[in-house]
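Of the protein chains in this complex, one is absent; all others appear in place.
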Amino acid sequence: MIGLEIFNTFILLLLVVAATASLWVKDLLVSAVVFGIYSFLMCLLWAEMGAVDVAFTEATVGAGISTVVLVATVFHLRRKSND
Amino acid sequence: MGEASIASELFLERLNYCIYVILLLIGLWAMLAKRNLIKKLIGMSIFQTAIILFYVSIAVKKEATIPIYLPEHDPHGEHSHNSSDENESSHIGTASGPVALEADAITGYANPLPHVLMLTAIVVGVATLGLALALTQRIFQGYGTIEEDELLDKLDRADERASLSPLILEERNARRRKKTTQSNGEKGRSKKKN
Partner (left out) sequence: MKVLSIIPVLAIGGLLLWAAQDFPKWGDVKSPASNSPVSSHFIGNTGVDTEVPNMVTAVLADYRGFDTMFETVVVFIAGMAVIAILKGSTKGRPRRKDHEVEAEPDLIVTNTVRLIVPVLQIFAFYVLAHGHVSPGGGFQGGVVMGASFILIALSWDLEKAISRFPIERCLTVAVLGILIYGGIGLLSMLLGGEFLDYAELERVLPVSREMARYHAMLGVEIGVGFTVSAIMFALYANLASEGRLKEGL
């Protein structure tokens, strides 16, 4: 049981790092891709917690559709952001 | 002392709730403070998924399995052991159909209700994100920028122009028309010369 808690805490810290990185970088395309990483880490965490339906939905909808739609929008805007 | 036990209770036993709160704060701060519209939308999405994470995590039970029936509780009954014990009188009627579970079997399954509610929340979240991105594209087509300070500048200038009195606007238009006819006249004369 102690191994599971260490795993959970490690993935949660990676989540915080991914969320901060997605907001820090100035290139919007990199931001969208790191947001996809955040979605995949969430899906892993939920699959470990036993919420398999939620993990399946987040893997398809969050990491699939959400990332692709963000990249498609950034393609039509400017790729560099000022902050 | 009370202080030590608060710190240990909060940060050692409930460390995961602290990290959920940190994720919530990151998302909220991004929505308030970032100037780029796409960064604001990413902040909104981080906020939504952090809340969904918190909600799903309260459905966890220690040493419980996923919310799908195990073979011995399977309602379609062919795999259950009870179908062979027809002579045992302790489980009456299980050979013919499913029965409601006992309390100790119930604690062996994770709680399905938060999962259902959060399925809806995820799908509605992606619908909201799609709509917000369509609005962002439209704003970019109209104003040429998606930084909030430049947008506010342009809106202020458009407001100024729209709020001038009709006399001043007519004067400005007349001046502009005179300038263009003058420059057209000069171009015409220079063409004739050449």
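Chains here go by letter, A and B, matching the order in which they are written, and residues are numbered from 1 within each.
Convention: contacts are C-beta pairs under 8 Å (C-beta built on N, C-alpha and C of every residue); 3 or more make two chains touch, one makes a residue touch a chain.
What you see is a predicted model; the values in this text were computed from it and never measured.
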Visible chains that the absent chain touches, using the contact criterion stated earlier: A, B
Residues from chain B at the interface with the omitted partner, ascending: 6, 9-10, 13-14, 16-18, 21-22, 24-25, 28-29, 32-33, 35, 57-62, 64, 66-69, 73-76, 97-103, 105-107, 109, 111-116, 119-120, 123-124, 127-128, 130-131, 133-135, 137-138, 141
Positions on chain A where the hidden chain makes contact: 5, 52-53, 55-57, 60-61, 64-65, 68-69, 71-73, 75-76
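FYI, only the chains that are shown with their structure count from here on.
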Mean-CA-position distance for chain B and chain A (Å): 12
Residue ranges of chain B in contact with chain A within the complex: 15-16, 19, 22-23, 26-27, 30, 34-36, 38-39, 42-43, 45-46, 49, 52-53, 56-57, 59-60, 62, 64-68, 110, 115, 118-119, 122-123, 126, 129-130, 133, 136-137, 140, 145-147
Residues of chain A touching chain B in the complex: 1, 8-9, 12-13, 15-16, 19-20, 22-23, 28, 31-32, 35, 38-39, 42, 45-46, 49-54, 57-58, 61-62, 65-66, 69-70, 73-74, 76-78, 81-83
